[in-house]
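Missing here: one protein chain of the complex. Every other protein chain is in place.
For clarity, chains are labelled A, B and C in written order, and residue numbers in each chain start from 1.
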Amino acid sequence: MKKLINDPNQVVDDMLAGMVEAHSDKLKRLPDTNVMIRKDAPVSGKVGVISGGGSGHEPAHAGYVGKGMLDGAVCGEVFTSPTPDQILAAIQAVDSGKGVLLIIKNYTGDMMNFEMAAEMAEAEGIQVAKVVVNDDVAVEDSTYTTGRRGIAGTVFVHKIAGALAEQGATLAEVEAVAKKTVENVRSMGMALTPCTVPAAGKPGFELGENEIEIGMGIHGEPGIEKTSIQSADEIAQILLNNILEDLPLKEHDKVAVMINGLGATPLMELYIIHKKVSEILREKRIHIHETFVGEFMTSLEMAGCSISLLKLDDQLSELLDAQADTIAFKK
Amino acid sequence: MKKLINDPNQVVDDMLAGMVEAHSDKLKRLPDTNVMIRKDAPVSGKVGVISGGGSGHEPAHAGYVGKGMLDGAVCGEVFTSPTPDQILAAIQAVDSGKGVLLIIKNYTGDMMNFEMAAEMAEAEGIQVAKVVVNDDVAVEDSTYTTGRRGIAGTVFVHKIAGALAEQGATLAEVEAVAKKTVENVRSMGMALTPCTVPAAGKPGFELGENEIEIGMGIHGEPGIEKTSIQSADEIAQILLNNILEDLPLKEHDKVAVMINGLGATPLMELYIIHKKVSEILREKRIHIHETFVGEFMTSLEMAGCSISLLKLDDQLSELLDAQADTIAFKK
Amino acid sequence: MLWDVEQAKKWIKRLNDKIQENKAYLTELDQAIGDGDHGLNMARGLQEAASKIANSHYDDLGSLFKDVGMTLIAKVGGASGPLYGTAFMKASLVLKDRKEADRNAFVAAFSAALDGLKMRGKAQVGDKTMIDVWDPVIAWMKSHETIRANELVDLSKEKMEDTKELEAKKGRAAYLGRRSVGHLDPGAVSSYLLFASLAESFEKGESAP
Partner (left out) sequence: MLWDVEQAKKWIKRLNDKIQENKAYLTELDQAIGDGDHGLNMARGLQEAASKIANSHYDDLGSLFKDVGMTLIAKVGGASGPLYGTAFMKASLVLKDRKEADRNAFVAAFSAALDGLKMRGKAQVGDKTMIDVWDPVIAWMKSHETIRANELVDLSKEKMEDTKELEAKKGRAAYLGRRSVGHLDPGAVSSYLLFASLAESFEKGESAP
């Protein structure tokens, strides 16, 4: 394992320290926690919006803290949900009295920790709402199991809920638009190489010289199947087919597209993927309102990508277009 | 070689096609070239600012085309300087009559191709000025040899020259501020892993399981020395020491810092590097005006980083802070 | 025989030792069908819990269990933190104000712990989680007047091993569907270590309740 780190057990702390140094104009860190909040939190008259999860997905989630997006990000250990005490501290810090929305990715650990924190906050008289993101079509959607994972599409939920909150909407309104976003966003990823949790010291899985994993999760969880390497066009087609099967779109529908790198994928390759994605959507006469290409929800140094599609109506596209001023997302 | 590509010989063309699809609001591609220009080029009353070089450094250079930065980016083959005809086409396309500044990284190939293009443009009556960026302190500075390479510090030159051009300054003024930026910027990089030029099909160099290269260039050119892996703090110290030896700073001097990822380095690691960089600068009572952490000048899927320091005076910091609206750099 | 604060402390110390020993193993198991942090999570949390209680004085079992539960909730994270944390918290309610536990109180505490696990995780027996160890072990405790160390370790080991052939329905391994078959569930293994260290402490004459 070759990484630019000091102590494998201190990576989150060191990262957050560096982040605060770099962006002290936008962010502050709650003392003795791994919680990053807006410099001006709590913003009075505004619903607080919080997200978080394991670290290793940077710029998610602290990169989205700022005007028009998140008020707080709770940063767990690498790939490990943060604990309820930390989430509670974040809720307390960003609540201005209008309540707080928790944007949770659908993983058992995140669900349980955020729920426990929500219960504690409610016991203190803070209004809390929760929205669960489960955009990953690589996983079967079933109420009998854990259900689908939340991956890169979560960033759209941050953006849209954050934009409405910034406008002074109520907690119920912000929750409703976040849920609408979740209902309209689908994603799927794939990996070329594995990644190594620093404290684990070795890769979470292995891929052969010519092997790729279709449907890869953002924690190195195995996907749908291992296949041999294919062309960018074929890969784009596979991912998009799976998405479109699940999110039926008709001619003249409007979408936002995210081509997300998992950490070690050159931008060049993401644009090559997008070439095919835009071709396919054009053929289907689906209108791309905006395209986001870059690293939004990574998986340490994994090579690979995910594609997300968000079906837009007027409200969603307006909120997507609204001003945002965060480290990793500016509009 | 596992990459998200179609044909190794078509990567630049495919990438630019995807880029235009994704950012047609900001960019257009000159027909039958690999030149990307501002949607609204030529901007009347404004000096044109052009940069470029080999591809594989994305978001450089097309990612910096837009309001407040570049008017055009000339994209060569991977790691190969673009040819004079392409550069000439870019010059012709962005010149509004006020002349064009070429921002060239100091590589023999770039120097010769841009010079030939400049001669051709001048022969057509277009005013052309050139500024050569050579910020890499890993290379000995000597007039008897090729001299220093241009690396990530180039992005500061784009930003500052672009900001002054946007204000309507003359070619001589834009050239002067670009030169001042070059004089005040220093960088140095290091690599953890090599990268593979798609058409070459195998890595440009090799690094052992525990080996790193200090002073690595952005084309996989070997650096100062191979050493065994060290802590992030030690690496930050080595790079910064080399920079500070060459760019003497005194107490209360003001700098901008760039912690640049080479393509496969997680943001987490870049922030860990910055933790130490900010510590060292604080000890020396050097004031950080702004910090940029991310991927600005990459080297395909190389893992590693570079540090750049730009010494600021009032003019430079004002221009650095000025508005910019490009794909990869927004202010 | 009665189970007191000293014995509970020794158990947690033993459990922590076992978890530290098996940190890499648990992580490897989680790499195969999860995200490769189970050993790291458990090791971090139990280290904290063990040093917390080593440095504290407790008048009753309830406050000791509460400290362990709170520490696990705050330090483990992931899925296992809320689960194990809740288990200890629920047990602490039963053990409140008790200087020592007899068999009935002991079984009631572990039974409350299992209820906590089920309430928190909503998993059923057969879903390939730690429940597949806890549920049969607690049932066996309830139906046996004497908790014999060797029987406890054998049963929990057997149930842990049985998770190998299950298809995961809950937790991160559920994303794998059929591909989860053939791998042990990491949480079942850490639960086995929990019961095995309990059995060991009984054997070492630290006495069973």
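We adopt the following convention: a residue touches a chain if its C-beta (ideal position, glycine included) is under 8 Å from a C-beta of that chain, and two chains touch if they have at least 3 such contacts.
Because the structure is predicted, anything quoted here is derived from the model rather than measured.
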*Which displayed chains does the hidden chain touch?*
B
*Pick from B:79, B:156 or B:271: which residue touches the chain that isn't shown?*
B:79
*asked:* From the list B:48, B:162, B:220 or B:266, pick the residue that touches the absent chain.
replied: B:220
_Candidates B:146, B:228, B:241 or B:323 - the one touching the absent chain_ = B:146
*Taking the full complex into account, what residues of chain B touch the chain not shown?*
54, 76-85, 107-109, 112-113, 116, 138-140, 144-146, 149, 197, 199-200, 204-205, 217, 219-222
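Note that in this section only the chains that are shown with their structure count from here on.
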*If you average the CA atoms of chain B and of chain C, how many Å lie between those two points?*
55
_Centre distance in Å when chain A and chain B are each reduced to the mean of their C-alpha atoms_ = 29
*Could you say which residues in chain B touch two or more other chains, in rising order?*
none
*Which residue numbers or ranges of chain C touch two or more of the other chains?*
none
